[in-house]
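Take a look at this one; I'll ask things after.
In this view, the complex is presented without one of its protein chains, the others remaining in place.
Entry: chain A
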Amino acid sequence: MNYNVDEKGYYGEFGGAFIPEMLYPNVENLRQQYLKVMEEPSFKAEFDLLLKNYVGRPSPLYFAKRLSEKYNTKIYLKREDLNHTGAHKVNNTIGQILMAKRLGKTRIIAETGAGQHGVATATVCALMGMECIVYMGEIDIARQAPNVARMKMLGAEVRPALSGSRTLKDATNEAIRDWINNPVDTHYIIGSAIGPHPYPDMVTRFQSIISEEIKWQLKEQEGKQNPDYVVACVGGGSNAAGTFYHFLHEEEVGIIAVEAAGKGVDSGESAATSVLGKEGIIHGCKTLLMQTPDGQITEPYSISAGLDYPGVGPMHAHLYKTGRAEFIPVTDDAAMEAGMELSKLEGIIPAIESSHAFAILKTRAFKPNDVVVINLSGRGDKDLSTYIKYFEL
């Protein structure tokens, strides 16, 4: 079984490029160029150097002793939370801004939900001196004020998405419309492993540094490259795609994707796309998405603003459909408790997105000798107000 993208841009039956003709020249140009550019030695050198000296890579692989003792298994944390800007998102934005420069683009657009990808994009635009416009749902702008301020400090213009539900999916629509209106000078930095081909593959490759490092770091600490399990939370799925990438074809490695169940999978307020989603088309790709029987895309819910996307990346849809990955839904409450537990046991306050991944430890039993690597995709600073409110701190 092949879990990577095929030459036509599909993962099994998922993926493709379902885009209006207006976007065809840009997407087609990117499709033709992206692998060539990524393989250029000068591109690689620049990417690697920025990841090292600017982002602070490699991020540590940390053996979580007290957490391991509590759950009677061997748990390692991949510390993406220690990256510059506080999450894995920057791996992708560094890669894409270098790509945009090589494609001769001078203007950058992005969508953002919670603001993490917006901040990561504004950061690299500041670094490269490029114009940056970030689309963000009007509702998200109101509830993520600190990240809006960060983007402004970094020189980006934050434009409110006023249509539809005024959240992430509408911000994505607005970014796509901007690209339609500005086809020549603009590159669209998509923040997750979603969108028309080649975006899911390109984003996955930029994020695959996560699993590349896990391999040699685990070899150093455990004497073997492959863990028994890799675990990551999935919204659109970029941190998970990067965490899984180099293990997809290592059959002895179990892959666990953790989705946000919100108030419960069947509560009507959930973002558990694999369970609740049906095959369809969202933002240019065929994948599993939450929709009405009539094919209208619905608004998901999660306490975590980074996981409430109504679709899931096509690679993950394929992993779900083929059974290669185990998908586990985790509720808001379980995630919040797991976040508190990690803080108390290991002195690490995780992003609520990442907290979802830790919550499976309570219900999914591992053997004492299992090596379980959990991707700690982001730090919790941005979520303090949610933690304060939830725990009445």
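Following the convention adopted for this analysis, a residue touches a chain if its C-beta (ideal position, glycine included) is under 8 Å from a C-beta of that chain, and two chains touch if they have at least 3 such contacts; residues count from 1.
FYI, contacts and distances are computed from a predicted model.
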Open item on the list: Since a chain is absent, check the UniProt entry for it and pick the matching name: "Sarcosine oxidase subunit gamma", "Phenylacetate-CoA oxygenase", "Tryptophan synthase alpha chain" or "Cell surface protein".
Closed with: "Tryptophan synthase alpha chain"
Task: From A:169, A:187, A:318 or A:356, residue that would touch the chain that is not displayed - done: A:169
Task: Residue among A:126, A:281 or A:340 touching the omitted chain - done: A:281
TODO: Have a look at A:41, A:129 or A:293 and name the one touching the chain we're not showing.
DONE: A:293
Task: Positions on chain A contacted by the hidden chain, ascending - done: 16-22, 24-25, 162-164, 169-170, 173, 176-177, 180-184, 278-284, 291, 293-298
